[in-house]
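Only a single protein chain was left out; the remaining protein chains are all shown in position.
Here is chain A:
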Amino acid sequence: MPKTYESDSGQQTPRGGLILLQALVLGLFCLFTLRLWYLQVHRGEHFSDLARENQMRQASIIAARGMILDRNGKALAVNEPSFALGLIREDCEDVQGTLRKVAEWTGLDYQVLLDTYIRGKKRSKPFEPLVLISNLSYELLAKIEANAVSWPGLEILIRHKRYYPDGMLMAHVLGYVAEANEEDLEKDSRLALGDHVGKQGLEYVLEQRLRGEKGLKQIEVDAYGREHDQHVLLEPRAGGNLKLSIDAGLQAWAAKQLEGQAGAIAVLEADTGKVAALVSQPSYDSNLFVLGIPPKKWKELRDDPMHPIQNRVAQSVYPPGSTFKLLMAAAALSEGLIKTTDTVFCSGSYRVGDHDFHCWKKGGHGSVDMRSALVHSCDVYFYQLGERLGIDRINRYALQAGFGAPTGIDLPHERGGLIPSTAWKKRRYGENWTRGETLNASIGQGSVQVSPLQLAKFVASLVNGGRIIRPSLVLDDPVDVQAKLNLSDKDREFIVRAMADTVQAGTAQKLKRPDAVIGGKTGTAQVVRLANADIRQKTHEMAYKQRDHAWIATWGQKDGKTYVVVCMVEHGGHGGETAGPIVRSIYDYLFGPAPGMPKAQKAAEAARPEVGD
């Protein structure tokens, strides 16, 4: 073909123009080839990765939290399915419109939903469901299911909800789970927004055993978030079930005995340290916290003057009163300062400097040896014992016996209490320790503070051969012997026997029963230093907050089983009178009703031996 033609007008087509066209075509080809090379070959790998991320979402599969059962297999903490309404931001075209619609369906306040959204937005990825409403009723669920189709991004989430069948009864043992907060998320990278974690009690301490491991699934989605396919990458592993040493029946029975009062009961198996019952009254309902406690309810609980949230068994410490005399006796015997047969004369008071320290028995006990001092709880005997020991030796022995430090039970925020010493006084107040203070400490008053659980642990060590065992709530956990009591078997048995005598003939006679061996020591701990005029006031005449704390520390043996039961009633008055009958009925539960004996309550009214201590 010829290259050019003469046109009809005799003019040539523009030659430069033709070169331009060819140059442009060549340029176009080179430009696009280079660019395509760059995108598809040079950076192809990179874009391939991006494409995979684009279409795949990874989502975790929730692992069921381990159940918690009592020793007989009764469920104490279980999982129930719960439905939540989630919003996937990436798929939601009109957030405000959607939230308005949700508000319309549920009757919730739009502003509240919007706040939830704004808060959640910062903490969840655009493709993760942001939980708008945590717990949907079935009625609401049906309503939303029917309408949600036309609102992209809304998703019904099926989750597990912790449920505590005996919410009130077990609250101080189990604690509760609640949605992980910012702090939890920070601490544990495996947690995601909306996950539940243990916040209190066993749920908190044994979180790792209960939680299990989340699974992972991969979901293929399109740009509208519609799911096309999914497969499981990692199967979830459910958390382990926990069988507790708690006997739910005993727990309920014990709690009933304390009803209407503030106090604590610890029931331990003396040989293993396993906790059979752990009661702190008043209590709260664990279930309240699971779905987020309403602020009003929380304020009520927090401001309640009876402090229902406080675990009085392990988190509260009190002056132990005369129950501390058990330790004083053990310390003195262990130090070899006194023989059990040595006597002290009690005239009703003991003078140190210009101050008279009174025995609880105005007329005095006369001549007392260690056995009768324990049985009748003679203060003067222990004043003198304390004088001889000195506070630092008392301190050392008490610490060895497990006082002044957390017991190590599987519960959080345990208090260690306080066993004073000269160094402590100096450090704390910059003052020297005084003799008078030693006397006060000797009878478990003043600055001595112990938790009911510490006392139970100590009593258990007295009766189980001197092994100081960590109290434990999990049935199958191995027995954890922390230390050995620094006391000869002979001396230890002497104290145990003295406790049995206290039940037979002393301040704890309410516990007496023919078919079992019971030992005990009562205690009455002054809350405030009363003016002399008030000292002899009857308990019921005093203002509640001024009443003494009533203690009783006991052990009971029948059919080869030995239990330790410690009870403390806050502002309950005299230990024997208030705490005694409670412990009595606990033994009734443990050993069966005592044959030939009037019921515990009746016995309490019938027999009023010594109002001791």
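In the analysis below, a residue touches a chain if its C-beta (ideal position, glycine included) is under 8 Å from a C-beta of that chain, and two chains touch if they have at least 3 such contacts; residues count from 1.
Here is the rule we use: contacts and distances are computed from a predicted model.
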Undisplayed chain, where the name is taken from the UniProt record, one of "ABC transporter substrate-binding protein", "CRISPR-associated endoribonuclease Cas2", "Peptidoglycan glycosyltransferase RodA" or "Spore germination protein KA": "Peptidoglycan glycosyltransferase RodA"
Sole contact to the chain not displayed, among A:221, A:327, A:473 or A:550: A:221
Hidden-chain contact residue, picked from the options A:36, A:232 or A:423: A:36
Hidden partner interface residues of chain A, rising order: 1-9, 11-14, 16-18, 20-22, 24-26, 28-29, 31-33, 35-37, 39-41, 43-48, 50-51, 54-55, 220-224, 226, 228
